[in-house]
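Got a structure here, written out as structure tokens. Questions coming.
A single protein chain has been omitted from the complex, and every remaining protein chain is retained in its original position.
Labels run A, B and C following the written order; every chain starts at residue 1.
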């Protein structure tokens, strides 16, 4: 039986599976979705237990990666876990990887990547909008992954400082303007990934990628179809997210 | 410029993007897909370069996770990278995680999981068929991930020895028979994932899961749609894998 | 240049593409979505023209099949045009066909079927709920297809009066209870179609169908993916209807 300690980050999950991350050292305050609470009251509670707070019920758990992603504050459309997962595996990201992403958005992909490259990898995140970096970095700190992430106020289409990178992920409207920099900054065998919602972006980008010594160029979209299971039978959910973005991958040779 | 060394594992990629993993310390032999070759000839080559071997051309690279998955020898239908990726992120697997999987199959999921939990995590893999363990473990060794994997000749429906696991992944025909063991062996907040091709399996399994203190129970299928991009335009590929398996996730409270 | 005449059925389409069917012989009244209007004012207007009515703009057209479907008043979930289209072609319905459907729902499928079997075919529609028949028949009358449709207050699972039918379409929760009646009432080569939202319904139904001399048994789902096209590029719509129903078809031999 593991209990919550002082100065520990926890996640509260309500019965609609909304998630709120707190640290037990935080002061009494009004926490969005939770209400006015003194986080110290959770100290000594058993992880996995559920309890009442105001008129709601919450489970208390140690925050998992999914908790961190699902509780982060969104400023822009985020790269969803289903796509982040494909980026991670198709770029062969693993503990120790050195990865550049641009732009940072709300930091959702950053959190996923940082979780995977611990303990000794590095995420470098470019964005040319200071307010996005500030907002995202707060999310990354809440997720306790800030030691693995370096942000840069920089436009990736103007150049990349780093060399010998394991992967570069571009979530910008004009990835084709950064492809030549990406090629130079990747190690042999390193992966480029571009996330683009529109057909024309994919097309223009793939044309640019083909000018360099990239192999294994592929584009796909990843569709998640939720299944509703009840005692009467199962069926796909009526509500479905029809599209997020196309994912294009390419791998540098030399 | 990084060069291939002696006693180093490399991947050869041909022009159809088929992949072959070799170690430069191996002896002259006939290697499937490559032909008769003395692996020592690669020592001193530049990573990322392409060269002729017989009547084929090969790139030489350091094996990435995708190379390891794509080159492994299949004995049974494997869990594909698109699904492995969803398992990893939805089970919040990360460096240091302790994960049990059953059965081992050809070791494809094992390789993905082991790559992600390095350097100090552990994959425990149960299978009640010795020949599958032997076959899979060879694949895991080729992928140089064997130090992170422990195999057990054991039927997971008869019990799980380990406790306080971060995640348990069941790829067996009757996952419902292992749910009660899984519940006991997961830590609070730990994830259960079941991979099942058929509707009836999902239904029976979700019914069993609901008997325990699991939250965040969800089922989905993940569909990857390859996009063909040419200078004339883009379109989804005519050939498509229509189905692999349904993924059911659940999270233990206490 | 064709003009609207007296005693003619027209469709008004607003700028959000909502559709309202009226007859120019109807009296001044408040028409839902249109406002208070004397339908006679449309007489003499040119078909295809747009005009102001209150603070909205409407195009006036002769009602097409899609207008009839899209303007009908829904009481229950309807079979959508995408699925109606598959039913029509996979049951080989054509002018002159004699088709039985059960239940009638809001009459949406009935309208599609009746349009296709004109001028000398027949739709027989069973429902055991009088209020559904009444509601649906009003929709069918508005669509000016009532001369092609015969309704029966009858439970299709208790028997089918008609013989030698070209097709039978079952949109009821328990189609398996009507399969034996359907088999008897179909002509050789006639088609049975069952529409079911749930996996368990499909399974139970296909098991029942296999007991009879049916061939070409197949089940599929039909997914429509709307594409958003703008000058910047195209992409699948973010909003998507994830599921309607599974369609099972079978064909009687003798």
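Observations on the model:
FYI, contacts are C-beta pairs under 8 Å (C-beta built on N, C-alpha and C of every residue); 3 or more make two chains touch, one makes a residue touch a chain.
Just so it is clear, the model here is predicted, and its values are computed rather than measured.
Contact with the chain that does not appear here is found for just one residue of A:24, A:115, A:151 or A:203, A:203.
The chain that is not drawn here is touched, among residues B:33, B:54 or B:233, by B:233.
In the full complex, chain C touches the omitted chain through residues 2, 13, 17, 46-50, 59, 61-62, 64-67, 81-82, 84-86, 88-90, 92-96, 112, 115-116, 118-119, 187-189, 191, 199, 202-203, 206-207, 213, 215-216, 218-227, 229, 231, 233-234, 246, 248, 252-254.
Counting the whole complex, the residues of chain B in touch with the unshown chain are 197-201, 221, 225-226, 232-243.
Counting the whole complex, the residues of chain A in touch with the unshown chain are 199-200, 203.
In this section, only the chains that are shown with their structure count from here on.
Averaged Cα coordinates give chain A a centre that lies 45 Å from the centre of chain C.
Averaged C-alpha coordinates give centres for chain A and chain B that are 22 Å from one another. Counting partners per residue, chain C has 199-200 as the residues that reach two or more other chains.
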